[in-house]
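Note that one protein chain is taken out, while the other chains of the complex remain in position.
Presenting subunit A:
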Amino acid sequence: MFSKIMVPVDLGHADKLGKALGVASQMARNSGAEVVYVGVTGSAPTRVAHTPEDYAAKLDAFAAEQAETGGHAAAGHAMVSHDPATDLDASLAKAAEETGADLVVMATHVPGAFDAFGPNHGGALARHSKISVFLVRGA
C-alpha cells in the first residue's frame, strides 16, 4: 500500500516513541515498505550529539537498529536547522519532500519539555502535506 514511510523521531526522547515506531514497523512489514527516520537538529551541540555529522551517524545507527528489530528496510535522514525550536514544521515538511515518502507516521503528545512532536507539529504537517499522515497518540 505504501512504499516509503517517514517517521519523525526525537532522538533525545526515543524511548517515548514506542507506539509510533511499532505502528510504522508493522505497516512497513505489511506493505514491504522502507522506513525513513527523520530527525531535526541544530548546529550547536546537544545532549544527543556534539555535531550535526555526529547526529546523522546516530540517526543512521538508530535506523539500523529499528530495521533489525522490526524486520524491514530502514534509513536515517537528518535535517539541520538554524533554529530547531521554531523551524520544526518547515523542516519536517521539507523532509517529507526530500525523502519522497508516501506516508508519515508520527507520535504526538510526547511528554516532557521538547514539545517538538506535540499535536501542533503533527497537525501542522497533516494540514499542509499532500501525503497521508498518521498521528499516533500516546506512547
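Keep this in mind: contacts are C-beta pairs under 8 Å (C-beta built on N, C-alpha and C of every residue); 3 or more make two chains touch, one makes a residue touch a chain; residues count from 1.
We adopt the following convention: contacts and distances are computed from a predicted model.
Undergrad: Could you tell me which of "BCCT family transporter", "Thiamine import ATP-binding protein ThiQ", "G3E family GTPase" or "Phosphate transport system permease protein PstA" is the UniProt name of the chain missing from the displayed complex?
TA: Answer from the record: the omitted chain is "BCCT family transporter".
Undergrad: Using the document's definition of touch, tell me which of A:Gln26, A:Thr46, A:Thr108 or A:Ser132 contacts the absent chain.
TA: A:Thr46
Undergrad: What is the set of subunit A residues that contact the non-displayed chain in the whole complex?
TA: 41-47, 50-51, 53, 82-87, 111-116, 118
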